[in-house]
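In this view, the complex is presented without one of its protein chains, the others remaining in place.
Entry: subunit A
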Amino acid sequence: MNQIERLGDLPSLLADPQQQAKLTPQQAQAAQEFCRLGWPTTRDENWKYADLKALLKQGFQWDPSLVKLEDTQLEAAWLPLATAAIRLVFVNGVFAPEHSQQTAHAQVSYQVTTPAEHPLTAAYPAQVAQDKKANAQAAFCALNQALGKTQLQLKVQGCLDTPIYLVYLSTQASEQAYLSLSQLKVEVASGAQATLIEHHLSLGSPNNCSHRQAQIQLDAGAQLKHYYIQELANTDQHLSQLDVYQTRDSHFTSQHINLGGKWVRHDLDVVLAEPGAHVELDGLFFAAGRQFIDTHTRINHAAGHTYSQENYKGILNAKAQGVFNGRVLVQPQSQKIEAHQNNANLLLADGAQINTKPELEIYADDVKCSHGATTGRLNEEAVFALRSRGIDETQARGLLTLAFANEILDNIEILAIHQRIEEAIAGRLPAAYNLKGVL
């Protein structure tokens, strides 16, 4: 079984014992779990705005033997990083060693394997207080476990001063769209430090669907900077689930940038399991045309003396639709915590729509929690202030929009990423917003 006419029929196909017999016992179990859960619907609070109907009507195939990369322009597509510890390339979820740069490093080891060989277990121990509203993508993760062909395991054991660069390419593999399923498991050992860049992009305009499930575990005192850059074609569909498990005094920062994709859904679940854990989530999305970008973040303060800060910004143009749902959960007994969340959205056109819900759920009293959410367009007074200084109106609007994005971009320490995104934003702005000659 390597293809399906309608993705929506997958549960009934996988429920067939004959199909399950072809899988390993763990995969068959995952298939059963997937059949039990079924596809989420908009009646599910976590999927209120994310309608899967159109996606489920499409046909997909997932035969890795069909995946080949003909494009010689590949290197022009990825980031011009000055140095990278390792670069691993995945084409439609399948590892492409010929395009990867696999330098040996003492501080980092990795292994490309399959979910069949190394099934992903729960992201964190069961005794850590759970968030009932987590696991929104449980069905997709079960599917990934059952049918996925690739799993990357990364282990960081020391202080790595050059980034680990993962490239996920979406290409037109055959006439039928490709369903790519991949898993990523990252472990940062005690006291280790690393930077991880995940770059999702398309060659041409395939209408694939990719699901990436990732688990990141930070041991005591570990530090990880995570860059997630999604520049898929506006025809591609993408879902991602990221589970971060943080132990004592660990430090996780995330820059989550979304520019492409026709229909995109993210779930970022962070568990602060031990005192001293610190997380900072920054995000920026820019949707235009008829793009749909949905981001759900959940921060679970499962221990006292933990800190979280979150800042997500959205820019929406034309008939794009954006969703942001930021959830902060403070478990009972998690005293002396601090949690701050901010979400700001800029609407450039009347057809654009934003649905945002910053949630706080707090069961402890010695806390400092705040959240804010704003939606609007550019401040006309600010536009006027720039014009009064001789900057023409279109450029004033361009500059102000860039300034809006810069609050997130300024925290990006890698110049190549910073420039790339700034240029991408400038390129996507409508005619009344001009940044020519500024960048």
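Keep in mind that, in the parts below, a contact is a pair of C-beta atoms (placed from the backbone, for glycine too) under 8 Å apart; a residue touches a chain by one contact, two chains touch by 3 or more; residues count from 1.
The rule we apply is simple: contacts and distances are computed from a predicted model.
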item	value
Among "Acetolactate synthase", "cytochrome-c oxidase", "ATP-binding cassette domain-containing protein" or "Fe-S cluster assembly protein SufB", UniProt-listed name of the chain not shown	"Fe-S cluster assembly protein SufB"
Selected residue (touches chain absent from view) among A:Leu66, A:Cys369, A:Ala382 or A:Ala416	A:Cys369
Contact with the hidden chain (one of A:Glu33, A:Glu280 or A:Glu361)	A:Glu361
From A:Pro25, A:Gly351 or A:Gly427, residue that would touch the chain that is not displayed	A:Gly351
Contact footprint on subunit A, counting only the chain that is left out	45, 332-333, 335, 345, 347-377
